[in-house]
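This is the structure I want to talk about, given as structure tokens.
Note that one protein chain of the assembly has been removed; the remaining protein chains are unaltered in position.
Think of it as A, B and C in the order they're written, each chain with its own count starting at 1.
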Amino acid sequence: MCGVFGASNIPNAAQQVYMGLYALQHRGQESAGIITVDDDNVAHAHRSMGLVSDIFSTEILDSMPGSVGIGHTRYSTAGSSIISNAQPCAVDYHVGPLALAHNGNLTNAAELKRDLVSKGSIFQTSSDSEVLVHLIARSEARKPEDQILDALERVEGAYTLVLTIGKTLYGIVDSRGFRPLVLGKLNDGYVLASETCALDIVGATPVRELQPGEWIRIDGNEVQELPPLPPKPHRRCIFELIYFSRPDSKVFGKSVDRFRRSLGRRLAQEHPAPGADCVFSVPDSSNAMALGYSEHSGIKLEHGLIRNHYVGRTFISPGQSSRTEKARIKFNPVREVVDGKSVVVVDDSLVRGTTARSLVKMIRDAGAKEIHFRSSSPPITGPCYYGIDTPTYGELIASTHTVEQIHQHLGVDSLGYLSLEGLRGAVERDGTGYCDACFSGAYPTAVPGAEPDAPSIDIPIPATIR
Amino acid sequence: MCGVFGASNIPNAAQQVYMGLYALQHRGQESAGIITVDDDNVAHAHRSMGLVSDIFSTEILDSMPGSVGIGHTRYSTAGSSIISNAQPCAVDYHVGPLALAHNGNLTNAAELKRDLVSKGSIFQTSSDSEVLVHLIARSEARKPEDQILDALERVEGAYTLVLTIGKTLYGIVDSRGFRPLVLGKLNDGYVLASETCALDIVGATPVRELQPGEWIRIDGNEVQELPPLPPKPHRRCIFELIYFSRPDSKVFGKSVDRFRRSLGRRLAQEHPAPGADCVFSVPDSSNAMALGYSEHSGIKLEHGLIRNHYVGRTFISPGQSSRTEKARIKFNPVREVVDGKSVVVVDDSLVRGTTARSLVKMIRDAGAKEIHFRSSSPPITGPCYYGIDTPTYGELIASTHTVEQIHQHLGVDSLGYLSLEGLRGAVERDGTGYCDACFSGAYPTAVPGAEPDAPSIDIPIPATIR
Amino acid sequence: MCGVFGASNIPNAAQQVYMGLYALQHRGQESAGIITVDDDNVAHAHRSMGLVSDIFSTEILDSMPGSVGIGHTRYSTAGSSIISNAQPCAVDYHVGPLALAHNGNLTNAAELKRDLVSKGSIFQTSSDSEVLVHLIARSEARKPEDQILDALERVEGAYTLVLTIGKTLYGIVDSRGFRPLVLGKLNDGYVLASETCALDIVGATPVRELQPGEWIRIDGNEVQELPPLPPKPHRRCIFELIYFSRPDSKVFGKSVDRFRRSLGRRLAQEHPAPGADCVFSVPDSSNAMALGYSEHSGIKLEHGLIRNHYVGRTFISPGQSSRTEKARIKFNPVREVVDGKSVVVVDDSLVRGTTARSLVKMIRDAGAKEIHFRSSSPPITGPCYYGIDTPTYGELIASTHTVEQIHQHLGVDSLGYLSLEGLRGAVERDGTGYCDACFSGAYPTAVPGAEPDAPSIDIPIPATIR
Partner (left out) sequence: MCGVFGASNIPNAAQQVYMGLYALQHRGQESAGIITVDDDNVAHAHRSMGLVSDIFSTEILDSMPGSVGIGHTRYSTAGSSIISNAQPCAVDYHVGPLALAHNGNLTNAAELKRDLVSKGSIFQTSSDSEVLVHLIARSEARKPEDQILDALERVEGAYTLVLTIGKTLYGIVDSRGFRPLVLGKLNDGYVLASETCALDIVGATPVRELQPGEWIRIDGNEVQELPPLPPKPHRRCIFELIYFSRPDSKVFGKSVDRFRRSLGRRLAQEHPAPGADCVFSVPDSSNAMALGYSEHSGIKLEHGLIRNHYVGRTFISPGQSSRTEKARIKFNPVREVVDGKSVVVVDDSLVRGTTARSLVKMIRDAGAKEIHFRSSSPPITGPCYYGIDTPTYGELIASTHTVEQIHQHLGVDSLGYLSLEGLRGAVERDGTGYCDACFSGAYPTAVPGAEPDAPSIDIPIPATIR
């Protein structure tokens, strides 16, 4: 998963893009980057592995002039955590530099890449976003926007794009609208961001979310709507609302916090836990769901698990892997809350089941009498091909186990998943359509038949660069 | 403030000390260090500025053999953030290496230091803990324990110590007992830690807390109680319970979570907010208080502020100081929760008042109709001389303003502080005494009359060390 | 200027490439890189700014499996000192990874690049070597070797290439043969290197130098000669012998040390200094010339200048630029050698004249009575377009000043340059042809009319990469 941000007609754009990326850090902690375009149409880039606050310094931001800029935060995907995949990508383009930040995943990237390579294109990264850049560069159309259109006609899957050609900023959302993008006004300019929390931090006022298929062009402080992409059924990603977005954001027209609260209430309705002493969340992603569960069930809310926020990227777990479970690094139960109690534990979802199992053991060891585990979303039975980093079928516990088996595996007294109907009910009068393929198997596109080709070049991050 | 950890008869002690320090990271994020003593009585040290997870690598831990070790995390104090102050300190002592980790603050350090320098002692740090080491080294007693006793007789103030002489581990708490220390059993050895959460992470079983004036000696897996220090009235630091300790810890015999919950309930009793639509905390330190407030008042709990945990130590705020308030980097209100509502905001305490003021503005901008601010502790009217890094009188808002003036300054519709009586009531049947001098002015020792001498040597951290 | 190295059928090729690059460090200190290809046809790359010994660690080399590898050291060229220009470059090619290391300079790179961009190629670097990669990738030939041939037919200028396609290693020298390449045998494999000193360090036996236009293919331990490139008059770079190569190397069939010695003797013959007390070199590049001068003239050899080898890349010269000359950082005269003496100072060449002028002043200040300056090569009147980093016309002192003016400018008692005839005489019975265009203006190719296009994207080196 990724976060994107764009700015037009904002003095010292780099600084605002930095702030925006910082607010979107939860959408990707592997790498981040910013590209600005100055008044002479020269692009300035800085990209690196790591957190936004570690990557950028005042000196670096000051060395990136320009009132136009885009930024990107990238999520860690196993096996391809390399600096050359950091975005935004920029190329020296005949009408000025073209820079692009992509949120989503192209489902036909592998075959497009094979075709491009056979025609002499050279790939520097294993990222599917580079395919887009090559398609644009190779288009025989003469006007840049036509070239982009040529490229978009060939790609399938999920793409929310923030891109610049020279000093013109574009925002594009694919026709199904998997990933969000919101337009905001900031002083005499505009910003684009994956979520409203990034508008808040820079002090921008939300104008509106881009609709599926929408394409806008921002020159200075003028926003122009370009002809939309060919319409397709809307497929907003429901997992954005369940887990991915920040609770203080408004995504797909809904408050994430309010949506999660409603899931918690539905969960309490579908899977009550009569006689339980208290309910608590697995912090922080399911806080709102636990509150909703408490509200509907009347079971007392507690803070039964404390999360250590200092984990960072570099925590090592020396000689602990077998004895102390990995979850213990992140979570610790409050003994006085759970000891001798019948507790309801609310989580947002169950992916591999390993963390949940460890948590259950910890809570049990802290003295809980009964543990009733509740998932605020249905069993995840298939991977996501549209940008969420869920694992393959084999690793998804609900793809290989029945709910009863999971119940046994976790070692809980009861287990309840929100039903697919319950989840769909929570969004049904929305006026848009959602993708819930990871729960339902109803993939809105053809899906890649096999694993993408392994790259034949492995360029690791330099240990030191001076 | 600081966190300390010790281990005896634990194979690869460095790894367990590392885990313990990681769990005590909230007690100090400026620097950290570990010292182990191997079977040949050789000490191995690693200390650095930064977070525990950034400072230590597998290689470093592997290079620190020994079954005995101590560790320290140190809090950032303005003006003395230098590597040479990192603890534990270690000296080459005639009966083997002596290593020491200190939590607390000595109130007569400046005058002791002057005296020691006049007798030829050479100081390497501006830390008061070095005074202890010099006093021990200069004692004319012949046995190490008598030397330590000589030293302790001369110091005043707060000191909870974890120290080693050769492979013997000692735990000491001053006679007033300002700072906590808990003993735990881990397999065939023992550990000492500032809080029980550090026992939990290594899988140790709590044995008991050390009492004020207690001094224990651990050789291998044998614990021996040494004669206690001269008795003084107990003065457990009440701010440990209010703010400093982790909610999953048990400190001074009480669950931190339960204590805070009770403060929240008392706060609701003393300062109700009839007609308010919801109550929420300033996360995460006042979560338990908000829950208590909601519980007693019946006002609906919400998550009205979202905290960004990616701030880190290096976040820069380019060109934002004046416009966007600093608090916006860390917190963002959930518009849908507060818009048009009358809200109760519960915080643990008010120190300078700057963050609270910014939060109030942010919540107001997000549409709140009324804001009722509640502090779960009384006005802080004086600095702490015993190890908590509260600022000087001039910076403490309640030292220079009346509650009514603070009400105006924050721009709230109502302001309520828990009363000193309320706070005292929450601990009164405890069987121990508490220090609440920062609220009451009742300092249990003489306090330093003036600022300590400025050091005449400024040794900055090397920019790069290879 | 650059150094290249290749290895085939050498276990742990990375380690031998590393040693080879280390011996070629004098050919480029800006950046270096290694690419290996393992038995599964996967390429492993590591490239970074800095010296070979700083860039690579045992861990890095151990993480680069494969018995085939190439390496590159790159010289600092003003304005383009960026990590993305570090070589070798590697691309994911349809028959396996293609990796390429280039020594030399293409004279028609700018126009080829314009053409490629207009056809949709995307450039990642400002290096002319990338043009070659694009031309190969875009060739419509089906066999890789035909594609390389297609590409080579389009480029003009100097190129000595070491490249791999899958596990096949190629060595190619352009038809004029500007830059050297030597083949060596090492155990059951082969190595290719810019100079024989790199064969010596890995313990390889020199087989032979590649001739202009030669192209060889090495599969495992089999060397095959491919049809040579179209023949052109040989133009071996004479500056390789005068300055660039190491004196312990054999280049273009000649011992560099012996050649320089002969230049020294010719210089003494053309520009004697009767009555001088001693002769000494500007160490270390002109050591052999000074010895030759002493040998022919009978003037006593001394070590009159001592060179500080700790300069490194990072030396700063605080507040010294005006007062102490920059040359003083690198050189110091031996007062007892020069005081009161008439001295002959032998240098290899005079480029800008600034160092020579500073040296003259230092030697004068140390008490020299007379200074007779001798250059072992003719006046440099034009830039090199074939890979030597001589400056533009305006900065070359001999391009803008007469010898008499230079004599005045340096402040010497006499000045003597080796004549062009003298230089040519030193190579005339060689059986090959030389390029001496920087002295004679006789450029063997068309030269670029204008500066290459400035890049419109400036991607600086990340300050920190984790």
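Here, a contact is a pair of C-beta atoms (placed from the backbone, for glycine too) under 8 Å apart; a residue touches a chain by one contact, two chains touch by 3 or more.
From a predicted model like this one, the values you see are computed outputs, not experimental measurements.
Trainee: Report, in label order, the displayed chains that the undisplayed chain touches.
Mentor: Taking every chain of the complex into account, the missing one touches B, C.
Trainee: Per the definition of touch given earlier, which of C:287, C:390 or C:445 contacts the omitted chain?
Mentor: Hidden-chain contact among the options goes to C:287.
Trainee: Out of C:4, C:52 or C:122, point to the residue that touches the absent chain in the complete complex.
Mentor: If we include the chain that is not displayed, C:52 is the one touching it.
Trainee: Among B:48, B:187, B:381 or B:432, exactly one should touch the missing chain; which is it?
Mentor: In the full complex, the listed residue that touches the missing chain is B:48.
Trainee: So which of C:337, C:351 or C:388 would be touching the chain we can't see?
Mentor: The missing chain is touched by C:337.
Trainee: Give me the chain C residues in contact with the hidden chain, please.
Mentor: 12, 15, 18-19, 22-23, 25-26, 29, 51-54, 56-58, 61-62, 197, 200-203, 246-248, 250, 255, 257-258, 287-288, 291, 295, 300-303, 306, 308-312, 314-316, 318-320, 323-324, 328-329, 332-337
Trainee: Which residues does chain B use to touch the chain missing from this display?
Mentor: Contacting residues on chain B, toward the hidden partner: 41-50, 54-55, 57, 59-60, 63, 83, 90-94, 96-97, 117-124, 133-134, 137-139, 313, 455-466.
To be clear about the criterion, only the chains that are shown with their structure count from here on.
Trainee: Treating chain A as absent and keeping all other coordinates fixed, how do the remaining chains group by touch?
Mentor: B | C
Trainee: When you take the mean of every protein CA atom shown, which chain's own CA mean is nearest to it?
Mentor: So the chain nearest the centre of the shown protein is A.
Trainee: Compute the distance, rounded to whole Å, between the mean C-alpha positions of chain A and chain C.
Mentor: 49
Trainee: Report the inter-centroid distance (CA atoms only) between chain B and chain C in whole Å.
Mentor: 60
Trainee: Provide the C-alpha centroid distance between chain A and chain B, rounded to the nearest whole angstrom.
Mentor: About 36 Å, centre to centre.
Trainee: Could you check chain B for residues that touch two or more other chains and list them?
Mentor: none
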